[in-house]
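One protein chain omitted, others in place.
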Amino acid sequence: MTTALDDSPTAPVLDEDLRTARRARGQAILSGGLTAALGVVGTALGLSAIFGEPRHLRIGWLLPLVGVIFDLGPLGGFFVAATGAVSIAVGIYAVGYAQREHWARFPLVMLPLFVAAMLLVPAAGSVTTFLLAWELMAAASLVLVLSEHNREAVRSAGAFYAVMTQLGFAAILLALVVLSAAGGDAFATIAAHTGGISSGTRTAVFLLTLMGFGSKAGLLPLHAWLPRAHPEAPSPVSALMSAAMVNMGIYGFIRIDLQILGPGPHWWGLTLMIFGSVSAVFGVLQASVSTDLKRLLAYSTTENMGLITLALGTATLLSSYGAQQVAAMAMTAALLLILSHAAFKTLGFLAAGSVLAATGLRDLDKLGGLARRMPGTTVMFGIAALGASGLPLGAGFVGEWLLLQSLIHSPHGDNTLLALMMPLSVGAVALTTGLGIAAMVKAFGVGFLARPRSAAAEAAREAPASMLTGMTLAAAACAVFAVAPVLFGPVLKQVLAALPTVGGDAAGPALGGFLRLPGIAGSMAPGLIAVALVIAVLLALGLGRWGARHRPDAVVVPLWACGADSLSSKMQYTATSFAEPLQRVFDNVLQPETDVEVTHFAESQYLVEKVTYKTLLADPVEQRLYAPVVRAVTSWAQWVRRAHPGSVHLYLAYGALGLLIVLVIAR
Amino acid sequence: MSWIGKIRRVGRIVEPADEAPEATAAPPTGVTGSLQLRHVDCGSCNGCELEISGAFSSVYDAERFGARVVASPRHADGLLATGVVTRNMQQPLFNTLNSIPEPRVVIAVGDCAINGGAFAKGYGVVGSVADVIPVDVEVPGCPPTPQQIITALRTVTGR
Amino acid sequence: MSSTTGLSVLSVVATALQVLAVLAGAPLVVGGMRQVRARLEGRAGGGIGQPWRDLRKQMRKQQITPQGTTVVFGLAPAVVAGSTLLIAAIVPLIALGSPLDPAADLFGVVGLLFLGTVALTLAGLDTGTAFGGMGSSREITIAALVEPTILLAVFALSVPGHSANLAAIVSATANHPGQLVSPGSLLAFVALAIVVTAEAGRLPVDNPSTHLELTMIHEAMVLEYAGPKLALVEWASGMRLTVMLALVANLFLPWGIAGAQPSVLAVPIGLVAITVKVAALAGVLATCEVFLAKLRYFRIPELLAGSFLLALLAVTASYFFATPTN
Partner (left out) sequence: MTQATYNGVLNLAAGAFLLAAVLIVWRRELRAIVVLLAWQGIALAAIPVTEGIYQDDAALITVGVVVLLLRAVALPLLLIRAVGTEPQERRESTPLVNTTASLMITAALTVLAYAVTRPIIALDPSPATRAVPAAFAVILIAVFVMVSRRHAVSQAVGFMMLDNGIAATAFLITAGVPLIVELGASLDVMFAVLVLGLLTGHMRRTFGGTDLDQLRELRG
């Protein structure tokens, strides 16, 4: 970590600068270290809650009437541990990042606060505490998103995020108030009295939580804030939001709808499955055509949250049909996907962050050639991309494999609903994987390989050691998920046991060295595949040595330019051109706005002076759904504005009027 | 489908192969019967191109002797040059040759490629292929017949 | 089920034999298909051994590294070949009980296949040439659209055997040949045939013998490869084709394959059987290709959508036609 100062970009010249630099370094180390320390504490607490007995903590004085109740069970512990693990990597990374980007004091203070708030949410044991922690988390993240508020894009993204997160919070507030009205304040008491909750209340709570938690998890159609806010936030914050905060939405689903209110009726599972698969396909489609590195990652978050929700829905649906064993499989898939997504998304955003710090670029069309200039970061992003694409040796593979297995092994019997849902879901998952591969190949191949497409990318420098260290931790986690998910077997077992309503009491899949499915002749061994693949590749390299003694000496030659002297880097495929076929194939869904305009020379219309090709890929859902709402709200606000002429007396009169009305009513 | 009947009726239309000529140049890598060629038109009148395409057509079928025309010089081990070398094609000819991995042969097809032919005194002409790059095999004729081209190729493939 | 069988020496031998057979046979399959085509065009053809000659020749040529390429470009051929070899070791071609069979089911095999594809597309991008990027973009688009069909077909195949493990599927088909004439498996077969041609880069999706860069898909990615690396790429693509053909053959016509505990006689029989099946399938494929022209690139999604539809029908059919009698 000490090497961070050596290549911190501000080379101290005057001792004034020296002092400021030293102060900046101190603050960065303090903030990042605090974040990482919180992460360590969180991980330890979470693991102890998973394996030890649940922990209770009641602080009466902190909040009038109800007090603050913390109640950390295996489920909460799981999420606390995941969040903590993410925070460790991010904290270490932030030490270097904050110095390189000259963070102000404010974000430095808010970063640990944000982590603390996120750790509190799953630990909350009562409705009030939950809402308190939730709002704290939302506020802290909002402030952090706005930390580069001098850019216009950041401000608009912040506004978007503020509105949507508050609306979501309103929905959750309503849902939980209804719930506590029916069952009490503490989650434990509610869970004890679920019998007394009417089906109408259950439905209301489910729909409201679907809105609230869905918007936090970035599910369609409430995802719109995510691809705006996550890219605009500073990269460590993006990593925290995209890898940890979105999980809180999933946690809400599991805790409220699956654990407390479950097992829900069929249509709960069906709704979750539909929302999940639609979000997954839409998210990955947007990711595969977006040319902004961080936006691409953000959309891939929507995709993965969709897959997780699909797995949750499958578990709910199957357990509502009594297929507990397969439901347990689906639930395990969901949990594994949550963990692996946290790992590779952290890594992805951190790597994107160090690219941003080194080049100031997020636009893939201008990047390229980083593999030679930032080898460490390139390897890190490669690991993340492999994990996100759900291929073997990638972190996401095992989870998606389990999800597919649970889908194809659902006992349909003579049930039309299952017999229709499962094939369609498999199709959705498959399309998601395919497009995810395309998106990640684009991000890695165009962004990091080939030759630089701009001077900034040409001048890129490797990230400092602290940033690399943070990324290495996340990369190690990715490797574990890819090769030895068996290490997480006990954890998943414990968490699953805490979810009896979704097949927790049935025997889940056995995560041994061989990942076996109970009752089905289905098994897989990621570790063995990895080893065998390495051996096979070495074998292939050996094949390549055949006839080597006849060869002339190897040479390095310029690229084949079809006879011309040299290829300029402008002749390469860019991200836009790479994704163009996909954009054309899916243009009914994406609805791109492209226009080509050709300007001729004045002398003759046969001589073309220049050709401009513009293409705009806006989020169609946003265009169709949000624009009208926003317009309506603005016009209404315009109307209300007329009541604000700015005269203090009038305002006082308003106040008095209000008071009178209240008195009259409350008489 | 009427095509199947046509295929059956036409049968084999390839000319019978006469016995292999003695190899002038040893096959580039010591492996007989495999020669990938990259064709470069240095400034030809396209007569030789017609005959070359004839040599690879169904009737003469140079592929049965292991010769094949490929798209990229990286895949090739022979350069098939036709026509006089014009000024604009001199550098491309160099570049193409240099991007063919060793060992490689250069085959000059047609009188123009060998000695400039009818265009020798042209104003935009650098000279024959041999003036620009070393030539291993020459196929005289204006244009050479597919049979001649195939015979020349067989001296290289040794098949 | 094979996932519980202990290892027998002979099954290990059979697995090793599978890998060797794919290694040695892949160029012959390619050469055979070229030969069939040549004969149907009225030519004599270079003979079945031509690809082997080309391989030997390329292996003796100079190693060339284009300027600015990274290790990705250098390793990609080995990764493609390696993943294909691994698939050859996993799937039941000669005998059922491969020691690696429980390590990866059909989903895993598909994943490994795509791993190879991704490696080559990255290599194409790594060169930084226009054609390389073009080929990669086209290849990855097709791969993305192929994936749903493949997984749905896998689903359809896994319904009768109640498992996606290859040995289980194959043995289930071998035990109940009646399922072969069910609409489900027929539709699945057609769907798989289409996606295999697409994934192997054959007509009508891609023309393996084109010389025009602008019409290339797979070839465009490998334009910069030369000598030994090129040989490895060509070899690997041949092996991919061979393995896919052999897998399709055994999924739908599993006869002659040796059991999980093969006898000394069963292994050579299995070898002969798979050789005959692959040869027959390759011949049929080559014959069909003579009558086909390459599709326009943006008509390919129609083809793949059709195959996706067939796969979906296959699943629905195998769900609903599931007659308890067989």
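Observations on the structure shown:
Just so it is clear, A, B and C label the chains in written order, and each chain counts residues from 1 on its own.
Here is the rule we go by: a residue touches a chain if its C-beta (ideal position, glycine included) is under 8 Å from a C-beta of that chain, and two chains touch if they have at least 3 such contacts.
Given the structure is predicted, the values throughout are model-derived calculations rather than measurements.
In the entire assembly, the chain absent from the figure touches the shown chains A, C. Here one chain is not drawn; of C:182, C:207, C:250 or C:275, the residue touching it is C:182. Of the listed positions A:156, A:189, A:416 or A:594, the one in contact with the omitted chain in the full complex is A:416. Although one chain is hidden here, its contacts on chain C can still be listed: residues 178, 181-184, 186-187, 190, 301-302, 305-306, 308-310, 312-313, 316-317, 319-321, 323, 325-326. Where chain A meets the omitted chain, the residues involved are 414, 416, 419-420, 424, 588.
Here, only the chains that are shown with their structure count from here on.
Computed centre separation for the pair chain B/chain C is 35 angstrom, with centres defined by C-alpha atoms.
Centre-to-centre separation of chain A and chain B, using mean CA positions: 58 Å.
Shown for chain C are the residues in touch with two or more other chains, namely 56, 60-64, 223-224, 227.
Those residues of chain B in touch with two or more other chains are numbered 29-30, 72, 74, 102-103.
Against chain A, the residues of chain B that register as touching in their complex are 29-30, 40, 72-74, 91-93, 95-96, 98-99, 102-103. On the side of chain A, the complex with chain B involves touching residues 550, 552, 557-558, 560-561, 563-565. By the touch criterion given at the top, residues 1-4, 23, 56, 59-68, 70, 72, 75, 77-79, 81-83, 85-86, 89, 100, 102-105, 107-108, 111-112, 114-115, 118, 121-122, 125-130, 132-134, 136-138, 140-141, 143-148, 150-152, 154-155, 158-159, 161-165, 168, 223-224, 227-229, 231-232, 235-236, 297-298, 301, 308, 312, 315-316, 319-320 of chain C touch chain A in their complex.
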